[in-house]
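For this view, one protein chain was removed and the others were kept in their places.
== chain A ==
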Amino acid sequence: MTLAPPLDPVLLSVIQSGLRQVATEMDVVHEKTAFSPVIAEGLDRANGIYDRVTGEVIAQGDTGLPSFIGILQFSTQHVIRLRPDLEDGDVIIVNDPYLGGTHLMDVRMLTPFHYRGRLWCYLANVAHWSDTGGMVPGGFTSTATEIQQEGLRIPPVRIQRRGEIDRDVLQMVLGNVRVPEERLGDLKAQMSALKVGARRLTELLDRYGADTVDAAIAEFKARSERMMRAHIATVPNGTYQATVYNDSDGVTFETLAIRLTMTVADEEVTFSFAGSSPPCKGPMNCPADLATSGIYIAMKHVFPDVPINAGCFAPIKVERPVGTFLDAQYPRPCAGAAAEVCQRVMEAVFGAMGQAIPERMFAAPFGTSGNFSLGGYDPEEDRRYIMYMFSGGGYGGWADGDGLTNGCSSLSIAKTQPIEVLEQAFPILYEEYALREGSAGAGRHRGGFGLNYRVRLLRGEAKAAFVMDHGVTGPAGLLGGEPGGMLAIELSQGGRRVLPPHVSKGEGYVLEVGDWIQVRTPGGGGYGPAAERPAEAIARDEARGY
(Lines give C-alpha, C1' and ligand atoms only; values in the text may rest on other atoms or scores of the structure.)
Protein backbone atom coordinates (compact mmCIF):
# COMPACT_ATOMS: atom_id res chain seq x y z
CA MET A 1 0.00 0.00 0.00
CA THR A 2 1.28 3.42 -0.87
CA LEU A 3 1.56 5.93 1.87
CA ALA A 4 -1.84 7.47 2.51
CA PRO A 5 -2.09 11.23 2.77
CA PRO A 6 -2.38 12.51 6.33
CA LEU A 7 -5.96 12.17 7.55
CA ASP A 8 -7.60 15.36 8.55
CA PRO A 9 -10.26 15.07 11.22
CA VAL A 10 -13.01 16.26 8.91
CA LEU A 11 -12.29 13.69 6.27
CA LEU A 12 -12.41 11.04 8.97
CA SER A 13 -15.91 12.05 10.05
CA VAL A 14 -17.02 12.18 6.44
CA ILE A 15 -15.70 8.73 5.57
CA GLN A 16 -17.13 7.27 8.77
CA SER A 17 -20.64 8.33 7.93
CA GLY A 18 -20.09 7.55 4.25
CA LEU A 19 -19.35 3.89 5.01
CA ARG A 20 -22.31 3.69 7.36
CA GLN A 21 -24.55 5.17 4.69
CA VAL A 22 -23.49 2.49 2.21
CA ALA A 23 -24.53 -0.21 4.67
CA THR A 24 -27.74 1.61 5.59
CA GLU A 25 -28.76 1.81 1.95
CA MET A 26 -28.22 -1.93 1.68
CA ASP A 27 -30.55 -2.30 4.68
CA VAL A 28 -33.22 -0.19 3.04
CA VAL A 29 -33.27 -2.01 -0.29
CA HIS A 30 -33.24 -5.34 1.52
CA GLU A 31 -36.22 -4.45 3.68
CA LYS A 32 -38.37 -2.93 0.95
CA THR A 33 -38.12 -5.85 -1.42
CA ALA A 34 -38.13 -8.85 0.92
CA PHE A 35 -41.03 -11.30 1.23
CA SER A 36 -40.67 -12.80 4.69
CA PRO A 37 -42.65 -10.47 6.98
CA VAL A 38 -40.00 -11.05 9.58
CA ILE A 39 -37.53 -9.27 7.27
CA ALA A 40 -39.78 -6.63 5.74
CA GLU A 41 -41.88 -5.83 8.78
CA GLY A 42 -39.59 -7.14 11.49
CA LEU A 43 -36.30 -5.82 10.04
CA ASP A 44 -34.77 -9.16 11.02
CA ARG A 45 -31.77 -8.62 8.78
CA ALA A 46 -28.46 -6.79 8.68
CA ASN A 47 -25.99 -5.60 6.07
CA GLY A 48 -22.39 -4.59 6.39
CA ILE A 49 -18.85 -4.16 5.11
CA TYR A 50 -16.09 -6.54 6.31
CA ASP A 51 -12.32 -6.51 6.20
CA ARG A 52 -10.76 -8.33 3.24
CA VAL A 53 -8.13 -10.06 5.36
CA THR A 54 -9.48 -10.44 8.88
CA GLY A 55 -13.24 -10.42 8.12
CA GLU A 56 -13.71 -7.91 10.92
CA VAL A 57 -16.64 -5.56 10.73
CA ILE A 58 -15.85 -2.18 9.16
CA ALA A 59 -19.38 -0.78 9.15
CA GLN A 60 -22.91 -2.03 9.64
CA GLY A 61 -26.19 -0.40 8.64
CA ASP A 62 -28.04 1.83 11.08
CA THR A 63 -31.23 -0.21 10.92
CA GLY A 64 -29.73 -3.70 11.07
CA LEU A 65 -30.86 -6.08 13.76
CA PRO A 66 -28.56 -5.77 16.81
CA SER A 67 -28.40 -9.54 17.10
CA PHE A 68 -26.21 -9.67 14.01
CA ILE A 69 -23.50 -7.32 15.29
CA GLY A 70 -20.96 -10.05 15.82
CA ILE A 71 -22.52 -12.73 13.69
CA LEU A 72 -21.72 -11.33 10.27
CA GLN A 73 -18.12 -10.78 11.28
CA PHE A 74 -17.71 -14.35 12.50
CA SER A 75 -19.52 -15.75 9.50
CA THR A 76 -17.31 -13.77 7.12
CA GLN A 77 -14.21 -15.08 8.90
CA HIS A 78 -15.35 -18.67 8.38
CA VAL A 79 -16.06 -18.05 4.70
CA ILE A 80 -12.64 -16.45 4.18
CA ARG A 81 -11.06 -19.51 5.75
CA LEU A 82 -13.10 -22.08 3.86
CA ARG A 83 -13.45 -20.38 0.47
CA PRO A 84 -10.15 -18.82 -0.59
CA ASP A 85 -11.22 -19.52 -4.18
CA LEU A 86 -13.83 -16.75 -4.52
CA GLU A 87 -13.75 -14.50 -7.54
CA ASP A 88 -15.20 -11.15 -8.45
CA GLY A 89 -18.94 -11.55 -9.06
CA ASP A 90 -19.34 -14.63 -6.83
CA VAL A 91 -21.97 -14.67 -4.11
CA ILE A 92 -21.87 -17.17 -1.27
CA ILE A 93 -24.96 -18.46 0.52
CA VAL A 94 -24.59 -20.12 3.92
CA ASN A 95 -26.78 -20.83 6.95
CA ASP A 96 -24.65 -23.31 8.88
CA PRO A 97 -25.01 -22.38 12.56
CA TYR A 98 -21.60 -23.83 13.43
CA LEU A 99 -19.89 -21.43 11.02
CA GLY A 100 -20.61 -18.14 12.73
CA GLY A 101 -24.34 -18.62 12.50
CA THR A 102 -27.41 -18.60 14.70
CA HIS A 103 -30.30 -20.81 13.59
CA LEU A 104 -30.85 -22.23 10.12
CA MET A 105 -33.48 -19.61 9.28
CA ASP A 106 -30.83 -16.87 9.33
CA VAL A 107 -29.43 -17.09 5.82
CA ARG A 108 -26.21 -15.21 5.18
CA MET A 109 -24.92 -14.05 1.81
CA LEU A 110 -21.51 -12.67 1.05
CA THR A 111 -19.69 -11.29 -1.94
CA PRO A 112 -16.03 -10.36 -2.38
CA PHE A 113 -16.00 -6.71 -3.43
CA HIS A 114 -13.34 -5.81 -5.94
CA TYR A 115 -12.15 -2.31 -6.57
CA ARG A 116 -9.96 -1.57 -9.56
CA GLY A 117 -9.13 -5.19 -10.04
CA ARG A 118 -8.34 -6.22 -6.50
CA LEU A 119 -10.24 -7.52 -3.51
CA TRP A 120 -11.05 -4.55 -1.31
CA CYS A 121 -13.52 -5.93 1.24
CA TYR A 122 -16.45 -8.30 1.68
CA LEU A 123 -20.03 -7.19 1.57
CA ALA A 124 -22.32 -9.45 3.53
CA ASN A 125 -25.85 -9.64 4.77
CA VAL A 126 -28.13 -11.90 6.71
CA ALA A 127 -31.87 -12.29 6.87
CA HIS A 128 -34.33 -14.43 8.75
CA TRP A 129 -36.25 -16.42 6.13
CA SER A 130 -39.73 -17.53 7.18
CA ASP A 131 -38.80 -21.13 6.47
CA THR A 132 -35.79 -23.24 5.61
CA GLY A 133 -37.48 -26.64 5.80
CA GLY A 134 -37.29 -29.06 8.71
CA MET A 135 -39.77 -30.72 11.03
CA VAL A 136 -41.67 -27.58 12.08
CA PRO A 137 -43.03 -24.97 9.66
CA GLY A 138 -41.08 -21.79 10.34
CA GLY A 139 -38.19 -23.69 11.89
CA PHE A 140 -38.79 -23.01 15.58
CA THR A 141 -38.71 -26.57 16.80
CA SER A 142 -38.34 -27.19 20.49
CA THR A 143 -37.91 -30.96 20.30
CA ALA A 144 -35.30 -31.61 17.61
CA THR A 145 -32.33 -33.63 18.81
CA GLU A 146 -30.12 -33.22 15.75
CA ILE A 147 -29.71 -30.42 13.28
CA GLN A 148 -31.05 -32.38 10.30
CA GLN A 149 -34.50 -32.17 11.85
CA GLU A 150 -34.29 -28.40 11.98
CA GLY A 151 -34.09 -27.81 8.25
CA LEU A 152 -31.81 -27.47 5.27
CA ARG A 153 -28.22 -26.81 6.31
CA ILE A 154 -26.31 -24.91 3.66
CA PRO A 155 -22.51 -24.87 3.79
CA PRO A 156 -20.81 -21.87 2.14
CA VAL A 157 -21.60 -22.52 -1.54
CA ARG A 158 -21.79 -20.19 -4.50
CA ILE A 159 -25.32 -19.13 -5.41
CA GLN A 160 -23.79 -16.83 -8.02
CA ARG A 161 -20.61 -17.36 -10.04
CA ARG A 162 -18.98 -14.42 -11.77
CA GLY A 163 -22.23 -12.54 -11.94
CA GLU A 164 -24.42 -15.47 -13.06
CA ILE A 165 -26.89 -17.13 -10.70
CA ASP A 166 -26.12 -20.84 -10.24
CA ARG A 167 -29.47 -22.39 -11.10
CA ASP A 168 -28.45 -25.79 -9.71
CA VAL A 169 -27.77 -24.47 -6.25
CA LEU A 170 -30.87 -22.31 -6.43
CA GLN A 171 -33.10 -25.28 -7.29
CA MET A 172 -31.51 -27.33 -4.55
CA VAL A 173 -32.32 -24.67 -1.98
CA LEU A 174 -35.83 -23.93 -3.21
CA GLY A 175 -36.60 -27.62 -3.39
CA ASN A 176 -36.13 -27.93 0.36
CA VAL A 177 -38.01 -25.00 1.82
CA ARG A 178 -41.69 -24.25 2.35
CA VAL A 179 -43.42 -21.64 0.14
CA PRO A 180 -40.43 -21.58 -2.25
CA GLU A 181 -41.72 -18.74 -4.43
CA GLU A 182 -41.55 -16.35 -1.48
CA ARG A 183 -38.11 -17.62 -0.52
CA LEU A 184 -36.96 -16.86 -4.05
CA GLY A 185 -38.14 -13.31 -3.43
CA ASP A 186 -36.15 -13.15 -0.19
CA LEU A 187 -33.09 -14.42 -1.97
CA LYS A 188 -33.42 -11.82 -4.72
CA ALA A 189 -33.92 -9.04 -2.19
CA GLN A 190 -30.75 -10.07 -0.41
CA MET A 191 -28.71 -10.18 -3.61
CA SER A 192 -30.09 -6.85 -4.70
CA ALA A 193 -28.88 -5.29 -1.44
CA LEU A 194 -25.35 -6.60 -2.11
CA LYS A 195 -25.51 -5.11 -5.59
CA VAL A 196 -26.55 -1.69 -4.29
CA GLY A 197 -23.81 -1.84 -1.66
CA ALA A 198 -21.14 -2.54 -4.29
CA ARG A 199 -22.33 0.36 -6.42
CA ARG A 200 -22.30 2.87 -3.55
CA LEU A 201 -19.01 1.66 -2.18
CA THR A 202 -17.37 2.09 -5.58
CA GLU A 203 -18.60 5.69 -5.64
CA LEU A 204 -17.20 6.29 -2.17
CA LEU A 205 -13.79 4.87 -3.09
CA ASP A 206 -13.71 6.83 -6.35
CA ARG A 207 -14.31 9.94 -4.39
CA TYR A 208 -11.88 9.60 -1.51
CA GLY A 209 -9.40 7.05 -2.83
CA ALA A 210 -9.00 3.49 -1.63
CA ASP A 211 -5.82 4.19 0.31
CA THR A 212 -7.35 7.07 2.20
CA VAL A 213 -10.42 5.03 3.08
CA ASP A 214 -8.22 2.13 4.19
CA ALA A 215 -6.26 4.44 6.44
CA ALA A 216 -9.47 5.92 7.80
CA ILE A 217 -10.83 2.47 8.63
CA ALA A 218 -7.71 1.67 10.62
CA GLU A 219 -8.17 4.95 12.44
CA PHE A 220 -11.87 4.26 13.25
CA LYS A 221 -10.94 0.92 14.65
CA ALA A 222 -8.34 2.50 16.89
CA ARG A 223 -10.76 5.19 18.01
CA SER A 224 -13.65 2.84 18.76
CA GLU A 225 -11.26 0.73 20.75
CA ARG A 226 -10.10 3.77 22.72
CA MET A 227 -13.69 4.73 23.37
CA MET A 228 -14.66 1.27 24.60
CA ARG A 229 -11.55 1.15 26.77
CA ALA A 230 -12.47 4.52 28.25
CA HIS A 231 -15.93 3.17 29.12
CA ILE A 232 -14.61 -0.04 30.65
CA ALA A 233 -12.17 1.99 32.71
CA THR A 234 -15.16 3.58 34.47
CA VAL A 235 -16.28 0.16 35.71
CA PRO A 236 -14.59 -0.68 39.05
CA ASN A 237 -11.97 -3.40 38.76
CA GLY A 238 -13.04 -6.74 40.12
CA THR A 239 -14.75 -10.03 39.43
CA TYR A 240 -18.53 -10.13 39.11
CA GLN A 241 -20.64 -13.21 38.75
CA ALA A 242 -24.14 -13.67 37.46
CA THR A 243 -26.09 -16.88 36.98
CA VAL A 244 -29.19 -16.90 34.82
CA TYR A 245 -31.34 -19.73 33.50
CA ASN A 246 -33.06 -20.91 30.39
CA ASP A 247 -36.19 -22.89 31.29
CA SER A 248 -35.21 -26.14 29.55
CA ASP A 249 -33.94 -27.48 26.27
CA GLY A 250 -37.45 -28.52 25.21
CA VAL A 251 -36.62 -32.22 25.52
CA THR A 252 -35.44 -32.70 29.08
CA PHE A 253 -37.25 -30.58 31.64
CA GLU A 254 -34.28 -29.18 33.50
CA THR A 255 -33.06 -25.62 33.63
CA LEU A 256 -29.93 -24.70 31.72
CA ALA A 257 -27.59 -22.50 33.72
CA ILE A 258 -25.42 -19.77 32.27
CA ARG A 259 -22.75 -18.91 34.80
CA LEU A 260 -20.98 -15.80 33.72
CA THR A 261 -17.86 -14.47 35.33
CA MET A 262 -16.93 -10.95 34.33
CA THR A 263 -13.45 -9.76 35.27
CA VAL A 264 -12.71 -6.09 34.84
CA ALA A 265 -9.05 -5.14 34.81
CA ASP A 266 -8.56 -1.44 34.06
CA GLU A 267 -9.48 -0.99 30.40
CA GLU A 268 -10.24 -4.60 29.59
CA VAL A 269 -12.93 -7.03 30.48
CA THR A 270 -12.89 -10.81 30.27
CA PHE A 271 -15.96 -13.00 30.23
CA SER A 272 -15.96 -16.66 31.12
CA PHE A 273 -18.83 -19.14 31.00
CA ALA A 274 -17.04 -21.80 33.03
CA GLY A 275 -19.46 -23.87 35.05
CA SER A 276 -22.42 -23.41 32.71
CA SER A 277 -24.61 -26.42 31.86
CA PRO A 278 -23.21 -29.08 29.52
CA PRO A 279 -24.45 -29.54 25.94
CA CYS A 280 -28.15 -30.35 25.87
CA LYS A 281 -30.26 -32.79 23.93
CA GLY A 282 -32.86 -30.33 22.62
CA PRO A 283 -32.41 -27.31 20.34
CA MET A 284 -31.04 -24.87 22.90
CA ASN A 285 -27.40 -25.40 22.11
CA CYS A 286 -25.72 -22.15 21.26
CA PRO A 287 -22.81 -21.82 18.82
CA ALA A 288 -19.85 -20.22 20.60
CA ASP A 289 -19.75 -17.33 18.14
CA LEU A 290 -23.36 -16.57 18.98
CA ALA A 291 -22.62 -16.50 22.71
CA THR A 292 -19.79 -14.04 22.03
CA SER A 293 -22.13 -12.03 19.85
CA GLY A 294 -24.58 -11.87 22.78
CA ILE A 295 -21.86 -10.34 24.93
CA TYR A 296 -21.09 -7.77 22.23
CA ILE A 297 -24.73 -6.72 21.89
CA ALA A 298 -25.09 -6.44 25.65
CA MET A 299 -21.98 -4.27 25.88
CA LYS A 300 -23.38 -2.07 23.11
CA HIS A 301 -26.61 -1.67 25.13
CA VAL A 302 -24.57 -0.70 28.18
CA PHE A 303 -22.34 1.73 26.22
CA PRO A 304 -24.49 2.69 23.25
CA ASP A 305 -22.34 5.50 21.86
CA VAL A 306 -19.34 3.44 20.66
CA PRO A 307 -19.51 3.15 16.85
CA ILE A 308 -19.65 -0.46 15.71
CA ASN A 309 -16.46 -1.78 14.19
CA ALA A 310 -13.93 -4.36 15.25
CA GLY A 311 -12.18 -1.91 17.58
CA CYS A 312 -15.32 -1.65 19.67
CA PHE A 313 -14.86 -5.27 20.76
CA ALA A 314 -11.07 -5.45 20.97
CA PRO A 315 -10.90 -4.81 24.75
CA ILE A 316 -13.55 -7.49 25.34
CA LYS A 317 -12.18 -11.00 25.77
CA VAL A 318 -14.47 -14.00 25.76
CA GLU A 319 -13.15 -17.41 26.78
CA ARG A 320 -14.49 -20.16 24.58
CA PRO A 321 -17.22 -21.99 26.57
CA VAL A 322 -15.76 -25.43 25.85
CA GLY A 323 -17.81 -28.33 27.18
CA THR A 324 -20.97 -26.29 27.79
CA PHE A 325 -24.20 -25.85 25.86
CA LEU A 326 -22.77 -22.49 24.75
CA ASP A 327 -20.31 -24.17 22.36
CA ALA A 328 -22.61 -26.14 20.06
CA GLN A 329 -20.90 -28.80 17.95
CA TYR A 330 -22.35 -30.70 14.99
CA PRO A 331 -24.92 -32.28 15.07
CA ARG A 332 -26.35 -30.56 18.16
CA PRO A 333 -29.64 -28.80 17.37
CA CYS A 334 -29.68 -25.00 17.82
CA ALA A 335 -33.10 -23.66 16.78
CA GLY A 336 -33.74 -21.89 20.09
CA ALA A 337 -30.29 -20.45 20.58
CA ALA A 338 -30.50 -17.27 18.51
CA ALA A 339 -33.57 -15.98 20.25
CA GLU A 340 -33.57 -17.47 23.72
CA VAL A 341 -30.04 -18.46 24.72
CA CYS A 342 -28.43 -15.37 23.23
CA GLN A 343 -30.85 -13.13 25.16
CA ARG A 344 -30.04 -14.97 28.36
CA VAL A 345 -26.32 -14.44 27.75
CA MET A 346 -27.09 -10.74 27.44
CA GLU A 347 -29.08 -10.86 30.65
CA ALA A 348 -26.09 -12.38 32.41
CA VAL A 349 -23.95 -9.45 31.23
CA PHE A 350 -26.62 -7.00 32.46
CA GLY A 351 -26.64 -8.84 35.78
CA ALA A 352 -22.86 -8.65 36.18
CA MET A 353 -22.79 -4.99 35.15
CA GLY A 354 -25.70 -4.37 37.51
CA GLN A 355 -23.42 -5.33 40.38
CA ALA A 356 -20.55 -3.24 39.10
CA ILE A 357 -22.32 -0.04 38.01
CA PRO A 358 -25.93 -0.31 39.24
CA GLU A 359 -26.54 3.43 38.96
CA ARG A 360 -26.05 3.24 35.20
CA MET A 361 -27.86 -0.07 34.65
CA PHE A 362 -31.38 -1.38 34.33
CA ALA A 363 -33.04 -4.44 35.83
CA ALA A 364 -33.46 -7.47 33.58
CA PRO A 365 -35.73 -7.13 30.55
CA PHE A 366 -38.34 -9.80 29.69
CA GLY A 367 -35.72 -11.77 27.79
CA THR A 368 -37.66 -13.89 25.31
CA SER A 369 -38.61 -13.48 21.68
CA GLY A 370 -41.90 -15.23 22.30
CA ASN A 371 -41.77 -17.18 19.06
CA PHE A 372 -45.12 -18.75 18.23
CA SER A 373 -45.75 -20.48 14.94
CA LEU A 374 -48.86 -22.00 13.50
CA GLY A 375 -48.82 -24.19 10.43
CA GLY A 376 -52.16 -25.22 9.02
CA TYR A 377 -54.62 -25.57 6.23
CA ASP A 378 -57.42 -23.11 5.50
CA PRO A 379 -60.24 -24.99 3.74
CA GLU A 380 -62.04 -21.80 2.74
CA GLU A 381 -59.09 -20.62 0.70
CA ASP A 382 -57.70 -24.10 -0.02
CA ARG A 383 -54.33 -22.92 1.17
CA ARG A 384 -51.53 -24.15 3.43
CA TYR A 385 -49.98 -21.44 5.55
CA ILE A 386 -47.29 -20.75 8.11
CA MET A 387 -48.06 -18.05 10.59
CA TYR A 388 -45.26 -16.74 12.64
CA MET A 389 -45.53 -14.31 15.49
CA PHE A 390 -43.17 -12.93 18.10
CA SER A 391 -44.10 -10.69 20.96
CA GLY A 392 -42.79 -8.07 23.32
CA GLY A 393 -42.55 -7.80 27.08
CA GLY A 394 -41.50 -5.48 29.86
CA TYR A 395 -38.12 -3.81 30.24
CA GLY A 396 -36.46 -3.45 33.60
CA GLY A 397 -36.78 -0.37 35.77
CA TRP A 398 -33.77 1.96 35.74
CA ALA A 399 -32.35 4.86 37.71
CA ASP A 400 -34.58 7.52 36.17
CA GLY A 401 -37.79 5.68 35.45
CA ASP A 402 -40.01 2.64 35.15
CA GLY A 403 -39.32 0.06 32.47
CA LEU A 404 -40.87 0.25 29.04
CA THR A 405 -44.05 -1.78 28.46
CA ASN A 406 -44.17 -4.24 25.54
CA GLY A 407 -40.65 -3.39 24.47
CA CYS A 408 -38.86 -5.12 21.67
CA SER A 409 -36.63 -8.09 22.42
CA SER A 410 -33.22 -6.77 23.44
CA LEU A 411 -31.45 -8.36 20.49
CA SER A 412 -33.99 -7.16 17.98
CA ILE A 413 -35.74 -4.09 16.66
CA ALA A 414 -38.49 -6.10 15.00
CA LYS A 415 -42.02 -4.78 15.26
CA THR A 416 -44.88 -7.21 15.69
CA GLN A 417 -47.40 -7.51 12.90
CA PRO A 418 -50.75 -5.76 13.25
CA ILE A 419 -53.53 -8.04 14.49
CA GLU A 420 -55.73 -6.94 11.59
CA VAL A 421 -53.07 -8.01 9.10
CA LEU A 422 -52.65 -11.41 10.78
CA GLU A 423 -56.41 -11.95 10.82
CA GLN A 424 -56.60 -11.06 7.13
CA ALA A 425 -53.92 -13.54 6.25
CA PHE A 426 -54.79 -16.48 8.52
CA PRO A 427 -57.99 -18.14 9.79
CA ILE A 428 -57.57 -16.91 13.35
CA LEU A 429 -59.20 -14.45 15.71
CA TYR A 430 -57.47 -12.54 18.48
CA GLU A 431 -59.87 -12.24 21.39
CA GLU A 432 -57.49 -10.26 23.50
CA TYR A 433 -54.25 -8.36 22.93
CA ALA A 434 -53.61 -6.52 26.14
CA LEU A 435 -51.16 -5.26 28.68
CA ARG A 436 -50.52 -8.05 31.18
CA GLU A 437 -51.60 -6.63 34.50
CA GLY A 438 -49.49 -7.45 37.52
CA SER A 439 -46.52 -8.61 35.46
CA ALA A 440 -44.14 -5.75 36.28
CA GLY A 441 -41.42 -6.45 38.83
CA ALA A 442 -42.03 -4.18 41.82
CA GLY A 443 -39.43 -1.61 42.72
CA ARG A 444 -38.73 2.05 43.34
CA HIS A 445 -38.94 2.09 39.57
CA ARG A 446 -41.04 -0.87 38.55
CA GLY A 447 -40.48 -2.94 35.45
CA GLY A 448 -42.53 -2.49 32.30
CA PHE A 449 -45.49 -4.77 31.61
CA GLY A 450 -45.63 -7.87 29.52
CA LEU A 451 -48.25 -8.78 26.96
CA ASN A 452 -51.32 -10.98 27.28
CA TYR A 453 -52.93 -12.33 24.14
CA ARG A 454 -55.38 -15.04 23.26
CA VAL A 455 -55.84 -16.33 19.71
CA ARG A 456 -58.54 -18.74 18.51
CA LEU A 457 -58.58 -20.92 15.41
CA LEU A 458 -61.56 -20.14 13.14
CA ARG A 459 -61.25 -22.66 10.32
CA GLY A 460 -59.54 -25.92 9.42
CA GLU A 461 -56.83 -27.51 11.49
CA ALA A 462 -53.43 -26.26 12.54
CA LYS A 463 -50.36 -27.24 14.50
CA ALA A 464 -48.91 -24.85 17.03
CA ALA A 465 -45.31 -24.62 18.20
CA PHE A 466 -43.62 -22.24 20.62
CA VAL A 467 -40.10 -21.48 21.64
CA MET A 468 -40.22 -18.95 24.46
CA ASP A 469 -38.51 -18.63 27.82
CA HIS A 470 -38.55 -17.15 31.32
CA GLY A 471 -41.43 -19.41 32.27
CA VAL A 472 -39.57 -20.94 35.22
CA THR A 473 -37.67 -17.93 36.55
CA GLY A 474 -38.64 -14.27 36.24
CA PRO A 475 -36.40 -11.49 34.89
CA ALA A 476 -34.35 -10.37 37.90
CA GLY A 477 -34.70 -7.09 39.72
CA LEU A 478 -31.77 -4.82 40.53
CA LEU A 479 -30.76 -3.09 43.79
CA GLY A 480 -33.50 -4.84 45.71
CA GLY A 481 -36.19 -4.68 43.02
CA GLU A 482 -38.47 -7.69 42.54
CA PRO A 483 -38.35 -10.00 39.50
CA GLY A 484 -40.85 -9.53 36.68
CA GLY A 485 -43.73 -11.97 36.15
CA MET A 486 -42.89 -15.28 34.48
CA LEU A 487 -44.06 -16.31 31.04
CA ALA A 488 -47.14 -18.51 30.87
CA ILE A 489 -48.77 -20.40 28.02
CA GLU A 490 -52.14 -22.08 28.14
CA LEU A 491 -54.12 -23.91 25.45
CA SER A 492 -57.68 -25.01 25.07
CA GLN A 493 -58.06 -28.16 22.97
CA GLY A 494 -61.65 -29.33 22.56
CA GLY A 495 -62.62 -27.44 25.71
CA ARG A 496 -59.80 -29.04 27.70
CA ARG A 497 -57.21 -26.75 29.29
CA VAL A 498 -53.64 -27.75 28.56
CA LEU A 499 -50.45 -26.40 30.09
CA PRO A 500 -47.28 -27.27 28.15
CA PRO A 501 -45.08 -29.53 30.30
CA HIS A 502 -42.04 -27.42 29.46
CA VAL A 503 -44.00 -24.27 30.31
CA SER A 504 -42.46 -22.04 27.64
CA LYS A 505 -41.76 -24.56 24.88
CA GLY A 506 -43.71 -27.12 22.96
CA GLU A 507 -44.78 -28.25 19.53
CA GLY A 508 -47.19 -30.49 17.72
CA TYR A 509 -50.24 -29.06 19.50
CA VAL A 510 -53.08 -29.78 17.10
CA LEU A 511 -55.73 -27.08 17.10
CA GLU A 512 -59.22 -27.54 15.76
CA VAL A 513 -61.90 -24.95 15.16
CA GLY A 514 -62.62 -23.09 18.40
CA ASP A 515 -59.41 -24.11 20.16
CA TRP A 516 -57.26 -21.29 21.49
CA ILE A 517 -53.87 -20.39 22.85
CA GLN A 518 -53.18 -17.80 25.52
CA VAL A 519 -49.72 -16.34 25.99
CA ARG A 520 -48.65 -14.09 28.85
CA THR A 521 -45.17 -12.65 28.40
CA PRO A 522 -42.85 -11.61 31.23
CA GLY A 523 -42.66 -8.15 32.72
CA GLY A 524 -39.35 -6.45 33.45
CA GLY A 525 -37.52 -6.57 36.77
CA GLY A 526 -37.91 -3.76 39.32
CA TYR A 527 -35.15 -1.28 40.22
CA GLY A 528 -34.59 -0.43 43.87
CA PRO A 529 -36.75 -1.53 46.83
CA ALA A 530 -40.50 -1.45 46.23
CA ALA A 531 -40.93 0.24 49.60
CA GLU A 532 -39.24 3.31 48.16
CA ARG A 533 -41.76 3.76 45.37
CA PRO A 534 -43.31 7.23 45.64
CA ALA A 535 -46.95 7.34 46.73
CA GLU A 536 -48.08 9.26 43.65
CA ALA A 537 -46.58 6.61 41.35
CA ILE A 538 -48.40 3.91 43.30
CA ALA A 539 -51.65 5.86 43.08
CA ARG A 540 -51.24 6.36 39.35
CA ASP A 541 -50.58 2.65 38.82
CA GLU A 542 -53.70 1.83 40.81
CA ALA A 543 -55.88 4.26 38.87
CA ARG A 544 -54.69 2.66 35.67
CA GLY A 545 -55.42 -0.84 36.88
CA TYR A 546 -51.83 -1.95 36.35
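Basically, contacts are C-beta pairs under 8 Å (C-beta built on N, C-alpha and C of every residue); 3 or more make two chains touch, one makes a residue touch a chain; residues count from 1.
Criterion: contacts and distances are computed from a predicted model.
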Legend entry - Undepicted complex member, UniProt protein name, chosen from "Hydantoinase", "Carbon monoxide dehydrogenase large chain", "Ferredoxin" or "Sulfate transport system permease protein CysW": "Hydantoinase"
Inset, instruction - Looking beyond the chains shown, say which of A:66, A:351 or A:526 touches the absent one. - result: A:66
Legend entry - Option from A:406, A:439 or A:473 whose C-beta touches the chain left out: A:406
Inset, instruction - Among A:41, A:88, A:166 or A:211, choose the residue that contacts the chain missing from this document, as touch is defined above. - result: A:41
Inset, instruction - Kindly state which of the options A:24, A:95, A:248 or A:324 is in contact with the chain not pictured. - result: A:24
Inset, instruction - Would you write out the residues of chain A that touch the absent chain, in ascending order? - result: 8-10, 12-14, 16-17, 21, 24-25, 28-29, 31-37, 40-41, 62-63, 66, 179, 181-182, 184-185, 188-189, 192, 195, 223-224, 226-227, 230-231, 300-301, 304-307, 350, 362, 365, 390-392, 395-396, 398, 400-402, 404-410, 413-421, 423-424, 429-435, 451, 454, 543-546
